[in-house]
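One protein chain is absent from this view; the other protein chains keep their places.
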Amino acid sequence: MKVRYESASRAAWEKAYQSAAKRDDGIETSTISGIPVEPLYSSEDVADLAEEMPGEFPYTRGVHPTGYRGRLWTMRQFSGFSTAAETNRRYHYLLKNGQTGLSVAFDMPTLMGQDSDAPTSRGEVGHCGVAVDSLADMEVLFEGIPVGEITTSMTINSPAAILLAMYLAVAEKQGVPFSKVGGTLQNDILKEYIAQKEYIFPPEPSMRLVVDSIEYCAAQVPKWNTVSISGYHIREAGSTAAQELAFTLADGFAYVDACLERGMKVDDFAPRLSFFFDAHIDFFEEIAKFRAARRIWARHLRERYGAQDPRSWKLRFHTQTAGVSLTAQQPELNIARTALEALSAVLGGTNSLHTNAMDEVLALPTDKTARIALRTQQLIAYETGAASTADPLGGSYFVEALTREMEEQAEAYFVKIDAIGGVIPAIERGFFQKEIADSAYRYQSELESKRRIMVGVNDFVVTDEEDLEILRIDRSKEEGQVERVREVRARRDSAKWSKTMTQLGKAARSSDNLMPYILDAVRAYATEGEIMNELVEAWGLYTEEAVI
Amino acid sequence: MAPRPADDGLQGLIERFRAHEVRGLARAISLVERRDPAVRQLFAALGPPGSNPAVVGLTGSPGTGKSTLADALVKHHRAHDRKVAVIAVDPNSPYTGGAVFGDRIRMQRHAMDEGVYIRSMGARGHLGGLSIASREAVRLLAAYGFDQVILETVGVGQSELEVAGIADTTLVVLAPGAGDGVQMIKAGIMEIADVFVVNKADMPGYERTVQEIRSMQNMGPKLAWKPPIVPTVASRGEGVEELEAAVLRHREYLDSSGEGARRRLRRLEEEAADLVAEWSRTEARRRLREDARLRKKLENEQSPYGAAETILKLK
Partner (left out) sequence: MGKVGLDGHDRGVKVVARALRDAGFEVIYTGLRQTPEMIVGAAIQEDAQVIGLSIHSGAHMTLIPAVVEELKKRGAEDVMVFGGGIIPEEDITELKRLGVAEIFPPGSPLQEIVDFLRAKFPEEAAAPA
């Protein structure tokens, strides 16, 4: 029996609201993305909402019928710095402390496909992640870690196929069959052109390489998530939540299209596409975004692409709390920010989560701050009850209304992108880059005029703070790594190496799947830089058109 | 004009320029941009230019790959050991006077080549501002010894017409699907083209773009020089040889028909008129500021004509 209190009339509330005093501090009430937020949401806002269930199409309420009662989200803290040996030590430490999956952060030269001894690597080796120049480094990185028993996520893009090959070669040495190897490769080249700018080759050959890796894994490494289609970087570059949602899913559809063009069947590869989103500070908008993402992907995969396997319809995602929301001022506040952002990701049903450490605005985390970040997730999982029921905010007037708003905004963007001809033409026209640059500028203007507040930065400022103890990377490690890569080159079987490089060059110019050739090169201890150079010879370099 | 810190004055600048220091050239162009009166002394000191560089204007909508084409042309010239300068003209904001120039990015690979000079200039919206500054910049580049000058502009407002007025050969760049199609091209663009370049010629819609240009050409009057249509794929350097050949043919036409001499004279006339305009404007402004009787005249008559005639000594 539905109870309705006598005075529960929206009209009555409107009157009361209008006549009551309101704050006049000039602060924006719209979401960070500019979506207007009503002072109240009620049953009217969800009047035509269909009843949805977790684990059921279109999965708005989650991909598992059990929510987190079946399995908690994976606590996967991104880390890596300096040498493979030190990172290996950090991995053992985190695994011991309850982390349930490994995540590899590479240094800039590795991300950009350069060896540690390249002239443009100077000053950058081992700074924001681990330097991996060859299989030798990969072996050290996973020393004592049974890759058949854990899952590993590798955050790398242009050279992703090479790092995947190295990981597989490590598995091979450990006697683990490829069929048992599980993990995720970011491998999302489209968002590089859009946001992160770690591209090397032009879009077409880059897409070919991604499709090669998807095709190879579909057959040989079935437990591997081939692409982590990312919105995080797009968001961090300044986009709104709706743009993050729309552009990420559009990229996802572009990969699906490319694989179908290769001749694959959608159900052969779609179940292993995964996603990676940002959890920003505007709490409810984020929850709505995650829910809308699942709903949109499911509908398009089933209705537009005709996928039949439910696993193709289910959008699974990793979330990272927003780096851009962290402040250098009063950094302890970042612990609170991260906790709230992590909570929104959990309430949004994330499958995997990384929480930032409080000092990451200025440096890589110390052991202590990294541990606090991990404990924050454990706190949410075990103390707050947020994991006890599936999609706790399902049915909330506000959240459901926002979810639908997100969905509509994303669909509107898909129409725009299609009108330009698709994701790659839109990239070449600078469409995404302009949207992002405009949103970033708008947000900054709002901060400057105090229509939005960043606590500690443009309000609630403290002028005489103590300097934070931050982690200093020992720069002498660079020399050691430079030595190591030269040694690898000197020690390997150069006839074998040379043969693999020639084959690779030929294959790059053909339409063969490159993975077996990259694997051969990796086994012969070819360095990442050498493999990348071979591909650059064949495909050229990409320069972007600047969009301010 | 406040002097720059560590500025060694005009004499120092002339010496650096003569000694072939890039800074000398760069500073000289800045003088020209700022319409610094010292420019005249500079030209007097440098004397008449030793060489006459080939000046090519390059104009096209965003998305046509014009900067990539400029980059490919630079590469081509360098392969033939020619020294080349690129002036990339972008609009300044009419409100703030500020600008962001991003054209250099497409020409990164020449960054460390001493035989290439790249300079961004703002089309600052002055009356004739772009024309005079760019012409003087070209004159400076000639004095410095460049064989080739490329004047690149995105074509906002009047800048492409002004570029065409400076260049010997104007290339209008189009691309299938980019910009608004040939029909929407601004009035005057079709007329200024000495060569049409259809870039991204490997894309669908190429044939149609060529057809559209041809029909517009056929609709217009019969010309002594019919601008050829050259396909290119600038990102792969394809078509650049043919483009250079077309430019050379145009130059031959200019020389043999006397059109080149006529254009040069016309340019000098325009430039002289622009200089008169610039100098008189400055002088007029000064007098209107300082001459109390003129100001009284304006106020009493509530009309500009009397004051203007007085200044020009017409009455």
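Each chain carries a letter (A and B) given by its place in the written order, and its residues are counted from 1.
Just so we're on the same page, contacts are C-beta pairs under 8 Å (C-beta built on N, C-alpha and C of every residue); 3 or more make two chains touch, one makes a residue touch a chain.
Since we're looking at a predicted model, the values are computed, not measured.
**Student:** Which residue, B:105, B:248, B:273 or B:312, contacts the hidden chain when the whole complex is considered?
**Tutor:** Going through B:105, B:248, B:273 or B:312 one by one, B:105 is the residue touching the chain not shown.
**Student:** Using the document's definition of touch, tell me which of B:29, B:54, B:294 or B:307 contacts the absent chain.
**Tutor:** B:29
**Student:** Which listed residue, B:10, B:74 or B:118, touches the chain dropped from view?
**Tutor:** For the chain that is not drawn, the touching residue is B:118.
**Student:** One chain is left out of this view; which of A:458, A:503 or A:533 touches it in the full complex?
**Tutor:** Result: among the candidates, A:458 touches the missing chain.
**Student:** Across the whole complex, list the residues on subunit B that are touched by the chain not included here.
**Tutor:** Within subunit B, the residues that touch the unshown chain are 1-2, 4-6, 22-23, 26-27, 29-30, 92-93, 96-102, 104-105, 108, 111-112, 117-120, 122, 124.
**Student:** Which subunit A residues touch the hidden chain?
**Tutor:** Interface residues of subunit A facing the absent chain: 108-109, 111-112, 114, 120-124, 127-128, 192, 196-198, 236-238, 324, 327-329, 361-364, 436-437, 440-441, 444, 447-448, 454, 456-458, 467, 470, 473, 544, 546, 548.
The rule is simple: only the chains that are shown with their structure count from here on.
**Student:** As a quick test, compute the distance in whole Å between the mean CA positions of subunit A and subunit B.
**Tutor:** It comes to 46 Å between the two C-alpha centres.
**Student:** Once bound in the complex, which stretches of subunit B touch subunit A?
**Tutor:** It comes out as residues 63, 67, 100, 102, 105-106, 108, 177, 235.
**Student:** Which bits of subunit A are touching subunit B when the two form their complex?
**Tutor:** It comes out as residues 202, 421, 428-429, 543-546, 548.
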